[in-house]
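Everything below concerns the one structure shown next.
All protein chains of the complex are present and in place, except for one that has been dropped.
Coming up: subunit A.
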Amino acid sequence: MERNQNASRRPWIRKTAMWTVAASFGLTALLAGCGGGNTGSDENAAGGGGGANNGVIELKLWHAMGGVPGQALQHIVDDFNKSQSKIHVTAVYQGQYDDEFNKWKATQGQGGKDGPNIMQVYDIGTKFMIDSQDIVPMQDFIDQSHFDISQLEPNILGYYSVGGKLYSMPFNSSQPVLYYNKDMFKDAGIAEPPKTYDDVLADAKKLTKKGPDGKVAVYGIGLATYGWFFEQMLATQGADYVDHDNGRTGTATQAVFNGPEGLKIVNWWKSLYDAGVDLNLGPVTSQTQNAFLAGKCAMIIDSSGVYGNLVKGAKGKFEVGIGPLPRPAGATGGTIIGGGSLWITKDQPKAQQDAAWEFVKFAASPQEQAYWTETTGYFPITKAVYDDPGFKDWLKQYPDFQVAVDQLHSSKLTYATQGGLMGVFPQARQTVQDMLQAVLLGKQQPQPALDDAAKKVTDAIKNYNLTVA
């Protein structure tokens, strides 16, 4: 978002100030660079940790949920505040994940005065949070209060557990799935969504339509070159992203995604693009979502969390179907859970930590999780939700969501499906995205491109490890 761009500037400024305009455009161009969500900021952040007033414990929850999920989170916080009178939680939006994460990085080691009591962090920030040592592992609270976690989804807990210890409580969880336009599939005579890479290519060829001018009017598939998809496709083949069992049995020192599994993904991706059936709109998934809703492509891969939005956007135009994430024939791996989790920070009195734990438990309760899933499309983190009558009705209304649920439940928990663990995941994801674009646009061959990307990530890991060792 170019939040700093003075879009409303008008040509009314006369001679005397003409150069003002010229100069200010220069300045705004410079400033525009800092508006983007991804660049974030490395400087400090504020945030006033909580305190106790009149016996009520005040807690600050930092989060990165805008739009519908933001409102749903506020609803959960309100429910919590109403449910008891000893703790009061205030949810504060701190920009998108990267902004929020960078703000947190900056408040570290300052006594927690301006930091949050509870913090929502994205999946790939997990290793960094653990290394920061500014958090209290969730496991400590679970052991201390003998909290029963048997109802929580083991596949979701797996991601946030390291060395058998749960570090944070999963909150908003999602998985990648294949969305398809049921009407287009029917017209092309395809009975069900493709499951393997070969199926996708064959179906996409059938679904691609040319307009009267010879240009492609409808693409078979619109694949965002989003690094998360690459990570998931590795896991479906049971391959790790980094060494030391994906960083799960020791600190990762090297990226290993350039093996035969990685090559299979990139080759397949390129074959789709070369066949002219893949719509390449870059790494931002909201672009492919729009193309899908506009009927410019028949399939997309995206997070299960956007299901509700897609159904809403397609209303009156076509029916949205869900298929499992495609994989090479014979691959037996599973998918990794994505999304975010809640962390309890260390720099605060014990009483506040315990109060924070009360909130975390509340947010993980079946009742709140049912509401959360129905409103946002994120996965419920507790299996108890599936017994909730209201949720059963919701599933009846959106039957395709079951495909995503089945995909989660059928994923065997291995090091590959637990997800890679390293301190520089945001950078690694960016590197992979650049690699995918370079291959698609023919700037590099798949294997050398993969090797280069792996080397870049390995270098970043080494640098990171030096800073924490």
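By our rule, contacts are C-beta pairs under 8 Å (C-beta built on N, C-alpha and C of every residue); 3 or more make two chains touch, one makes a residue touch a chain; residues count from 1.
We adopt the following convention: contacts and distances are computed from a predicted model.
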Looking at UniProt, which of "Multisubunit sodium/proton antiporter, MrpF subunit", "Tripartite tricarboxylate transporter TctA family protein", "Nitrite reductase (NAD(P)H) small subunit" or "sn-glycerol 3-phosphate transport system permease protein" names the chain that isn't shown? "sn-glycerol 3-phosphate transport system permease protein"
With the full complex in mind, choose from A:V68, A:I149 or A:A202 the residue touching the hidden chain. A:V68
Among the options A:K86, A:K210, A:K317 or A:K443, which residue touches the chain absent from this view? A:K317
Contact with the hidden chain, among A:L59, A:I76, A:V306 or A:A331, goes to A:V306
Consider the whole complex, including the chain that is not shown, and state which of A:T225, A:T285 or A:Q369 touches that chain. A:T285
Residue list for subunit A contacting the dropped chain reads 1, 3-14, 16-17, 20, 23-24, 27-28, 30-31, 34-35, 37, 41-48, 60, 64-71, 90, 92-97, 99, 103, 114, 174, 285-286, 289-291, 293-296, 303, 305-306, 309-310, 312-317
